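All protein chains but one are shown at their positions in the complex.
Showing chain A:
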Amino acid sequence: MATLLPPKSKRIKLAEQKKTAEQAEFDLIPTELPDILIQFRASDTGEDSNAPIKVSGAITAKQLEELLNNLLGTTDDPLPYTFSVAKDSTQNLSNVIDVPDDIYTSVLKPGYKTTEDILTVIYTPQAIFRVRPVSRCSSSIAGHEQAILAVCFSPRDSKRMVTGGGDNTARIWDCETETPVKTLKGHSGWVLCVSYSPCGRYIATGSYDKTVRLWDAKSGDAIGDAMKGHSAFVTGLAWEPYHLRDGEESLRFVSSSKDCTVRVWDGRLRRVEMAMSGHGASVTCVRWGGNGFIYSGSQDKLIKVWDGKDGKLLHTLKSHSHWVNHIALSTDHVLRTGFYDHTGKSPETYEEKKALAKQRYEKAATIGGQIIERLVSASDDFTMYLWEPSKDTKPVKRLLGHQKLVNHVTFSPDGRLIASASFDNHVKLWDARTGEFLASLRGHVGAVYQCAFSPDSRLLVSSSRDTTLKVWDARKRKLAVDLPGHKDEVFAVDWSPDGMRVGSGGKDKAVRLWKH
């Protein structure tokens, strides 16, 4: 009888696997590829660079990045880019092939283009800062006496955070010392939604007691009494974008409610400026777009677009066949942060601030030289629709794939990805330009309630009923970090605008802060 060798150890097996994978990769690109002609084109302006360049057919994305930085004269502080190749000569940005690794594997090998063609390489700058994935719970702060229902970071940085809870209070937290700052008492019902103004000086809270309240973000003092108007609980809040304000002290925001109305409030005069009724059922979500439109999604299956100036109904977007649960704008992140960018410096005067906020908005909304704000809506009919409301009342694309209702959608801050959280335990990633399905992120074992992108769009965090948060890598489309720690369902999650921290709260009554 022959001697049996002992089974290989795990370490040896892994090493072998790695080696074979490396070899396979190595063999992938043939050595004698002819040279190809490429022409660069900016994705935001749509302008071509001057002349086609001859490069090796085996050029990688990294080499392309180096080459482009050389051409644009930014070699001292090179910018990261992502590349895609246009399928045809039109300016249509939806008809492109992404190049994640190299041109040969993604374009030449599948036969989209041959080495004879001139390739139009479209480049998109990525965030120049990098957010590190959060990996540990830095603190779990008790304070709320009931479940936490909403979490929101200040637009400035990750120092301050506000949470709304079922104990009828909202609380401001200092995230650096990880201590409570102030308890915002006043509501007589659960605080269902909280929102920082884009200037970071005010907090608005909406409650089950049908009122909306304003607070000073720094001191935590109430600004006046409750603002009454709604006849049922408030479901959502949205502030007027900073670049649309008609004065530094302008304090306009919009609230949606179960009573089928959307109300625009003037915080200074403390009254309802406009009440837009037109929905036939509870309004679930409201957004104030950068072009002055107010978007509201409702359980009557409609999304209505209102004029933020005079409250006129502009469009009704019909397509969903069940409740609209949530809507998101491609510019949500810049509208929320206003003039605060990743550098941490903010301008002095109001005019400069407004100009910067406007510039940031326009940069985020520009595709192919046009300002197009896109909207995505999630629904109980298990689908989502992608819209361009400024252009058309017909949807651009129907996003199919979820097997249960979609609860939450969000655009990545660079406007290139859409993430959707659904009750079928999956998070799905979609291409925000075309609406194509990209990947399904599996891992949760309970309904996924909310998700939030990191400000550099490379990471995604999702909160779920299974008591965990999970951080996903948006590029690799894989789980990056699993964050257990909550003792019960996680209702709300938010990633701070500077990317340093993630805040979450849920049924276990503790606010948790997560850090790298």
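Assume a residue touches a chain if its C-beta (ideal position, glycine included) is under 8 Å from a C-beta of that chain, and two chains touch if they have at least 3 such contacts; residues count from 1.
Criterion: contacts and distances are computed from a predicted model.
The unshown chain of the complex is recorded in UniProt as "Ribosome biogenesis protein NSA2 homolog", chosen from "Ribosome biogenesis protein NSA2 homolog", "Protein ABCI7, chloroplastic", "RuvB-like helicase" or "Related to GPI transamidase component GAA1".
Only one residue in the set A:16, A:48, A:176 or A:482 touches the chain that does not appear here, and it is A:482. Here the missing chain is touched by one residue of A:40, A:123, A:208 or A:453, and it is A:208. Touching the missing chain, out of A:104, A:196, A:361 or A:449, is residue A:449.
Checked against the full complex, the candidates A:36, A:68, A:147 or A:459 give a single residue touching the omitted chain, namely A:147. Within chain A, the residues in touch with the undisplayed chain are 146-147, 149-150, 165-167, 189-190, 192-193, 208, 233, 235-236, 258, 282, 284, 299, 325-326, 407-408, 445-446, 449, 466-468, 482, 484-488, 491-492, 507.
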